[in-house]
Structure formats: C-alpha cells, structure tokens
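Removed from the display is one protein chain of the complex; every other protein chain stays in position.
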Amino acid sequence: MSHHRTSRCVAAAATALAVAALAACSVPEPEAEAAAAPGVTDTTVTVGTHQPLTGPAAAGYSSISAATKAYFDYVNDKGGINGRTIEYVVKDDGYNPATTQTVVRELVQEDEVFAVLNGLGTPTHSSVLDFLHQNEVPDLFVASGSTGWNEPETYPNTFAFNADYVTEGAALGQYAADELTGKAACVLGQDDDFGTEFLEGVELALGADGLTDVQTYSVSNQDVTAQIGAMKAAGCEVVMLATVNGFTALAIGTAAQLGWFPRWLSSSSGGDYPTLVGFLGEENGPKLLQGFVSTNYLPMADDEWVELFRQINDDHNGGAPFDGNTIYGMSVGYLFAEALAMAGEDPTRESLVEAIESGKLVGNGVVPLAFGPDDHAAFRGVGITMVNEGVQDFVGTTYSVDAETVEAVEPQPVPLENEGVPAP
Amino acid sequence: MDRLVFLLATGVARGAVFALFALSLVIVWRAARVVNFAQGAMAVVAVFVAFGVTAATGSYWLGLGSALLTGAVLGVVVERGVMNHVPAGNPLPGMIVAIGLVMVLQSGLGMLFGPQHRPMAAPFDERPFQVGGVPVLSPYDVFVLVVAVVVMGVLALLFTRTSLGLQLRASAFAPEVSRLLGVRVPRMLTIGWVLSSAVAALAALLLVPTELGLNAHSADMLFVHAFTVAVVGGLDSPVGALLGGLVVGVLMTLVTGYLGATVAPVAVLVLLATVLLVRPAGIFAAIEARQA
Partner (left out) sequence: MNRVLPQVTGTPRILLGGLALAFLGIAVTFVLDPYRNYQLAIVAAYFCATAGLSVLVGLTGQLSLGHAALMAAGGYGYALAASLVDGMADGGPGTSGDEGTSVVRVLAGLAGAVVVSGVLGLLLGLAGARLRGPYLAGLTLALVIALPAVTAVLRGVLGGDQGLRAPYEDVPPALERLVALEQWHAWIAILAASVAATGLVLLRRSRAGLQMRAVHGDETAARLSGVPAGRVKVVAFVASAVSAGLGGAVLCLVTQSVSPGAYSLAFSLLLVVAAVVGGLGSLGGAAVGSAVVVLLPWLIESVTTALDLPADLQQRLSGNLAVLVFGALLVVVTLAWPGGAAGALAARRAARSQQPPLTER
C-alpha cells in the first residue's frame, strides 16, 4: 500500500517540478521596459518574416528570404546601419495560414522582433494582420500584390511593397490598348483575389466589355488544357495572365502544343524569364517566350543595382541562382535598411513607422515610392518589360495607376549610391 | 463540337493513365486484400529515380526501365519489410501503416530534392495531331494509350493463362488450400506487390510529363483519381479498371472543360460518393467478391 502512495507522491512532485520548469523558462517580461524598442540593442536590430519554405507554394518563393538575408550580411559587413547589424529571423509557414499564426506569434512573443518584414502570401498574411496590429508591431513591405495592405485607418502599422494586382492589370490592359490595338484580349487568372483584382485592373483600362473571354484556373489542378482550348476557340489574340510562374509556363506550353501562339502579357508574379525557361526547357523556352510581355517595378537586366546584387549574391548567398526573386529580396532589404537609417540613432517602433510615412524614402524602383500618412502602398505604377532574344528588359513604357485612370509616365530609376548601403 | 471532340480525346488519354494506376491497385488488392494507400508515394519515388537516370544518361528508355526496377524493388521492400509484420484479418493497421509510409516517403523526397517542380520531358511530341482541323491526340498520348493497353493485355494473359497467374489468384483467394497444394504463398504475395508497384511506377512516369513537373506530391491527385476509378470499376476487376479509367478520365476532362478547373476535385468527390453509395463495391465487381 505504501508503495503506491510513495509512487503517487513521486509522480505529483515530478509534475510540479515539470510545471515549474516550464514556467521558469517562460517568465513573462514586465510590460514597461520591452515596449519601446523590442528587438533593438546597442549593436543589433532583429527583424523577422514568415515565408513558405516548404509546401506547394515554396517552389516559387523560397529563395527570396535567402536573398534578403544575403543583402543584410553585406550591409553588416560594411558596419551595419547606425552601428547596428541587422539580424533576420526567417520562419517557415508552408503557405498555411494556421502555421503563419503560430510562427508570427513566435516571432513577436518569443524572438521579440523589432518588426515583421516582407511577410509572404495573401491568405497567410491576412490571418496575422489583427495580431500584429493588436501588438503594435510594424508590419512592413508585405510580399503580396493584394490591395489589403494599404489600409492606414484599420492597420496603421502595415505597409505594402508589391505593386498591387489592380495596378498591374491596369498597366497591362493599357499597354494592350495602346500597342496591340484592335486585337481580341482575354484574361486567364487564378481563382482567388489575385485573379479577381487583376481582372479589375484590366477592366479599368479596357472597360468592362473590352474582353473577349475570361478563364480561371485553380492551383490544385495542374491541367489548363480546357481553359486554353476555350480561349483559342474564342479567338483570343492577346492573353493577359494572372498566374504564378508554374502556371504561366503551363499555359504557354499547353497553347504551343495546340499550335496556338497568342501574345502573352503576364503579371510580375508569374513573369520571371529565368524561372519560365526553367519550366519550359532551355531549348523551347527562349523561342516560346519571344515577345513575352510582363511588368516590373524593380531594376532589371543591365542596371548598376543588378550588378551590385549579383556581386552580393556571389559573396553572401553561396552563389545561388540569380533571378527576379533575388533582386526582389535584396530590394526589400535595401528599403528596410533605408527606413531603419531614417528612424534615427535610437530607433523605436514609432520612429520606424514615422520614417516610412514621412514620404522621404526613395527605394530603388523605377517608379517613385508613394508612402505617406494616408497611403501605405509602395509602388503605384509599373514599367512594361519584354523578352527579346533571350533578354528580358524594360521597353521604356511606364504606367501610373490611381483609382480611376491609367497614365503613361516617364520611368524614374534611382541611381545607385553609397554602394547600396543607405546612409542615415 | 470541336471543343467536345478535343476534350473527349484528352479525356481518353488521361483516362488511360488513371486506368493503369487503378490496375496496380487492383493487383495489390487481389493479391493481398489491401488497398495500398502508399501506392502513389511509392510510384513517385520510382519516377524520381527515372528522372535522375534520364538526366545522367540522356535516355528516356533507361529511365523508364529504372522506374520499373525501382518500383519492383520498393514493392519487395515494403511488403517484406513492413506489410509482412502487420497483423492480418483487420484492414485497419495495414491502412495506418500505409499512411505512415506515405508521410515518410514524401517528406524524405522533400528533404532530398526540395519543393520545386522539375519539368520532365516526354519522349514523343506532345503536340496533337489535327484531324480535320481539330486537335485530337498527340503522339505522346498515343504512346500512353498503347502502353496502357499492352500492359493490361499482358497482365490479363498472365493472370488467366499462366500457371503463375493461377498461383497468384489461388494464394489470394484460398491461402490455406494453396499452401497445402504446394504453392509458395508468401512468395506469391511478394510477386503481387512487385507487379503492382511496378505498374504504378509506370503510370506515374507516363503522367508526370503532362503536368507542371515532378515533385514529392505529384501522385496525390493521381491516387485519388485512380482510387475513384478502382471504386467505379470494382477493386476486383481489371476490366473494370480499364473501363472505369476511361469513364473517369473523360468525365473529369469534360468537367474541367465546361465547368472550370476549380470544380474538378469536387466532381471526383461527388462521383466517388455516388458510386460508393449506389454500388458499394463498384459497378463491375462480382457479387461474391464484395463479401471478402
């Protein structure tokens, strides 16, 4: 009998000890101290992100965070910003909103990051908007073209980065109207906000009845033969794509198999030339992509920024493949570094947000940044790019889009200064 | 009308692959009375091997051969190494173990090869022939159909006309009696798994070039489609697998073509549920088999 009593006492003691240990290694911090500048010490600044490193969406995006990290390593080697090195904590959410919730909570409550940077994905990031807002964490430069990040009233700490899908659709639609006048235009879009907002933009430029056919596809079904067949039958000559890279390739490839070669105009999300060649093959890719039109708002091809980024990629990113994602990741890093520098010698979360809203950030895009107290969108216009003989570059046409109109403007690329390290 | 012909032709081509994969499920069911939920994952491993071999040697046919070989070896390994230790009589542990295998295989592939889709080239042209201006089947589609029909024919002959086939069927149907009559029942079981796994590998290999690319999850939907085919045709019936494959392939392509790609998985679910509720053991299955 006493045997059992002893063992029960032992069990109870063990449980108590375990609970105490668990509690001890997770003592909540007193509110006051940590509030002002969590993640900032005299020598470091820590920022975090959630990215799909695994899972079905990873294929297109897993290289972005590595590129951003490489850029931060470069800046840290040059002394950092205001004497502080930038630490980048990257957490995998597998493009699953439930996991995003968990990892973002880890970032804010466990890793105590200064800000969340470049959170990727529309469904994933939407699920953490409220949490970040409630905890007053700066939510910078979301990696998604949804229009939902530009809501200063509801989410004053959230800032967009990508030119949104409406802007892209409008720019491509206007380009079709200007350069491919009279040709029957169609849209193939993803069956979610990406597709619907892109279509909205196209209709802004071409009018609600300016399209001959509209098709949608679902990422869960890797067969677009039916949709391509339908557009071919409808007589489309210009096809605008709101597709991710894999499906852009699938669409172009399937159409080629059917002996159909319309003009392809794609959103930047699915318009990266090296990636598409990877899907279509070295042999057929360049031929099928001749004349391929897309959009971009960041530097590309023979640009001094691109050269710098290539160098950083070789030195700090283990020579990983260099493509649009690399330029994107490093540009995001640059913009953050610029904002951090402008946030002052002793940055706080408030001063960081103020710096961005001041409108004085320059960035490195071909279109000026639109940040302001009432506007949390970064790029309100895009440049048109085309593939010619295996090289994808700007054609010089740039469009600026606002609520009602699409206007052709002059591109305003930012010259490279201070070797790509922002000065305070 | 053009569109209909095109969709029907594409449906037949897709259906041939479903039928082949469903056939592999039928084989393992008839041999071991098990629905191998890990069939898709095992097949993808074989396709990865084929991809590697083709990349190294430049020959599609060597890749095909290595896929079949890998499938066969995997069949032996899984059957002898894992399934053999599962207590018989209750289908539940076998299913759970298969699920565990799927997780191990897919995550293993993910760790070794990463998440990207690797495009696979087809050995024949994928541009369709035009019959009277309407695109019908491509040389590759014809190849797939031919392979599927040939394999099914060979297996049918094997099962009905050869002594080995008789032994295989006997071992599954009446293992005790067969053993008494000198049939090496455990070996028959292994052979059944080997055949099934090799055929599944072939089916997956034929499918991947028509998709986005090779990836650890390439065969998930294929398994669901093939399972639907096997259910429609009856898990016991090879002929059912063939006809079921054509039916499901054409149906799915028509749905995607007229209702949109989004609806496709829902259509599969509806079809599966309908068939299961109306004829729980399949449209073509023999009545006796249902009780097993």
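Miscellaneous remarks
Just so it is clear, A and B label the chains in written order, and each chain counts residues from 1 on its own.
By definition in this document, a residue touches a chain if its C-beta (ideal position, glycine included) is under 8 Å from a C-beta of that chain, and two chains touch if they have at least 3 such contacts.
Just so you know, these numbers come straight off a predicted model, no measurement behind them.
Across B:68, B:120 or B:231, the single residue that touches the chain missing here is B:231. Of A:49, A:118, A:218 or A:325, it is A:218 that touches the chain left out of the display.
If you put the missing chain back, the residues of subunit A touching it would be 19-20, 22-23, 26-28, 53-55, 62, 66, 69, 92, 94-99, 101-102, 105-106, 109-110, 122-124, 126-127, 130, 134, 191-193, 218, 220, 318, 320. Remark: the residues of subunit B touching the chain excluded from display are 34-35, 37, 82, 85-87, 90-93, 95-97, 99-108, 110-112, 114, 220-221, 224, 227-228, 231, 262-266, 268-269, 272-273, 276-277, 280.
Criterion: only the chains that are shown with their structure count from here on.
Within the complex, the subunit A residues that touch subunit B are 53-56, 58-59, 62, 191, 215-218, 220-227, 229-230, 233, 246-247, 249-250, 256-259, 278-281.
Every residue of subunit B that touches subunit A in the complex is listed here, in rising order: 2-3, 6-7, 10, 14, 110, 114-117, 119, 121, 126-128, 130, 135, 138, 210-213, 215, 217, 221, 253, 256-258, 260-262, 264-265.
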